[in-house]
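Complex shown without one protein chain; remaining protein chains in place.
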Amino acid sequence: MTNTREGRRSQIELPVGYQVEHDPDDLWGDARVVVNIGPTHPAMHGALRMVAKLNGETIEKSYCEFGFTHRAKEKLGENRTFHNFTVYTDRLNYCSALINNVTYALAVEKLMGIQVPERCMWIRMICCELARIMDHLICIGINAVDLGAFSFFLYGFHQREEAYTLVEKLCGARLTTSFTRIGGLMADAPDGFERELKAWVEKTRKVIDEMDELLTNNKIWKKRTVGVGVFNKEDCMQYSFSGPNARAAGIDLDLRRDQPCLLYKEVEFDVPVAQNGDVFDRYMVRLSEIRQSLNILSQCADKMKKGPIWSEDKRVRIPEKTVVHNTMEGMIHHFKFFMTGFEVPPGEAYTQFEAANGELGFYIVSKGASRAHRMRIRGPSVWHFQGISPMVEGEKIADMVAALGSINIIAGELDR
Amino acid sequence: MGKDGSVGYVTTRLDDFINWGRKNSIWPLPFGTSCCGIEMMASLAADYDMSRFGAEVIRFSPRQSDLLIVAGIINLKMAPVLKTVYDQMSDPKYVMSFGACASSGGIFNVYSVLQGIDTMIPVDIYIPGCPPAPEGVIHGLMRLQELIAQGQTHSQRRLAQLKQV
Partner (left out) sequence: MDIRHPIPGNGGDWAVKFGEIWNSQISQVRDTFGAGIEDIKMPDTYPTDVPIVYVQRSKILEVLKYFKESVGFEYGFLADITATDESGSPRFEVAYQLFSHSRLCRIRIKVRVPEGEAIPSAVSLWKGADWAEREVFDMFGITFSGHPNLRRILMDERWVGHPLRKDYPIRGYQIFTDSQAVDPERLK
């Protein structure tokens, strides 16, 4: 009863002896306060704006505004070659840039009919799971900071720095990686990478257990999160929720398991599902997903074998530097490749992948040129952010902060 | 300072003394909009720990802070907000342009992006990178501290000119 919106409304207590004459919901006569939160408010993750009409402390009605970091990536997709656009995909969900790189590469490879070798797929899977863990660590860490648990954030962030070290070993960058190339990878994993990865996995397991003990049964944390920001299954379907937020409400769907790409068929993992769809469940789903991702990572490290990382397809193969610097043909090939780009055959495809936040989709329409005719990016955050207004209706204004932190809005993929 | 740690007396100019205090107690306002905001968080978190340089008191209110860290993209919809925040800060105020997007628009030369915040507000220090690594942020902060100690930031110079008038 208390978890429904009507239930919450009926819980608003009236002072003893207070006579209700007109509207039973209207506690303060007609006194409503309009509060504008954002776009640079600390509780807003990134540049978002929310305008809420308050009755006392209860949100009666609110609307959201975004677009404060709109960078026109879809327009750029039509004006840059397919190879050039890889850089822009980093800046979508910048907490897990590697997943965006991989999904974009998969989307173009699907259009071109390119098969990448096995080692490349394993490395891509390692990238995805590393990025997923980093994203979830940020999400639950910042959510906890918003509710006052600062040390929890420091535990997570330290482990994230260690993960950055691994990512730096792979591609030399920390946040915006641009690691994948269409038909391959920028570089092979260095020697001994598997061993270091496994050491990191073992250490992270301990840290996650520690974080779990620190926060999960904390009384204050539970009071602030259980039953707050409830979004049930029907609402999730109405607002196209996906990923951990949908799984927290009982939608048992994970694209890694149900529409497998790369080599996800060959690894074993569970899909954590919760039932209530409140802030606490979203936190728990994310925490369990980190554990599952760690399992996948250690399996990947075991199964990865030496081999080529580039596809055999000559259209997308970046010429070797030794050839470029030593032969005329290689130099011409190099210039042609980077100046005009390769042509993608006509066609259209919607490629989806289970990103850290939910279903990340690239809908690319090609007309046979080296630039896309239409590059549509479906960021899960847009749909999640849309649900925040109905989610917090009837809640206290302080619970809005908890709810917003728990659905993990990333401004980069929200505004694109 | 004596060998036992007791301070006798030091002589200095009052301006230098004030600037020395200012440089070691910077209160930043993080204006983090996108990717750079995450790296800013990383430089504030335990591993890089900006508080070693006296800049850990994060204030989200422009009235209480003196360093505006513009971390990330400023687009044309956000630009008036940034201007308002800058105007609300009290003197002396310093601006750090964090990353390529804020400094020049970076790789986003498109219809919606402001091509560098220095077209709107004076910038004291630019940190290159997309996004800059935390080492770069700390380096930038130390350079800014040098500038403050010399009284060479935009707002300090403006204040000095006002005094002369």
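In order of appearance the chains are A and B, and numbering begins at 1 in each one.
The definition used in the following text is that contacts are C-beta pairs under 8 Å (C-beta built on N, C-alpha and C of every residue); 3 or more make two chains touch, one makes a residue touch a chain.
Only a predicted model underlies this, so the values are computations on that prediction, with no experimental measurement involved.
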Identify the residue among A:D90, A:E194, A:E359 or A:D399 that touches the chain left out of the display.
-> A:E359
From the listed residues A:P42, A:G67 or A:G330, report the one that touches the chain absent from this view.
-> A:G67
Given the full complex, what residues of chain A touch the hidden partner chain?
-> 34, 36, 51, 53, 61-63, 65-67, 70, 72, 74-76, 78-79, 106, 109-115, 121, 237-240, 242, 251, 253, 258-263, 313, 345-352, 359, 361, 363, 365, 373-374, 376, 378, 382-383, 386-387, 390, 415-416
In the complete complex, which positions of chain B touch the hidden chain?
-> 76-77, 79-81, 84, 109-112
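One rule holds for everything that comes next: only the chains that are shown with their structure count from here on.
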Rounded to the nearest Å, the gap between Cα centres of chain A and chain B is 30
Residues of chain A that touch chain B when the two form their complex = 39-42, 46-47, 67-72, 75-76, 87-88, 90-91, 94-95, 138, 153-154, 157-158, 160-161, 164, 174-176, 411-412
Chain A-facing residues of chain B, complex = 31-35, 37-39, 41-42, 45-47, 60, 72-73, 75, 77-78, 81, 85, 107-108, 110-113, 130-131, 133
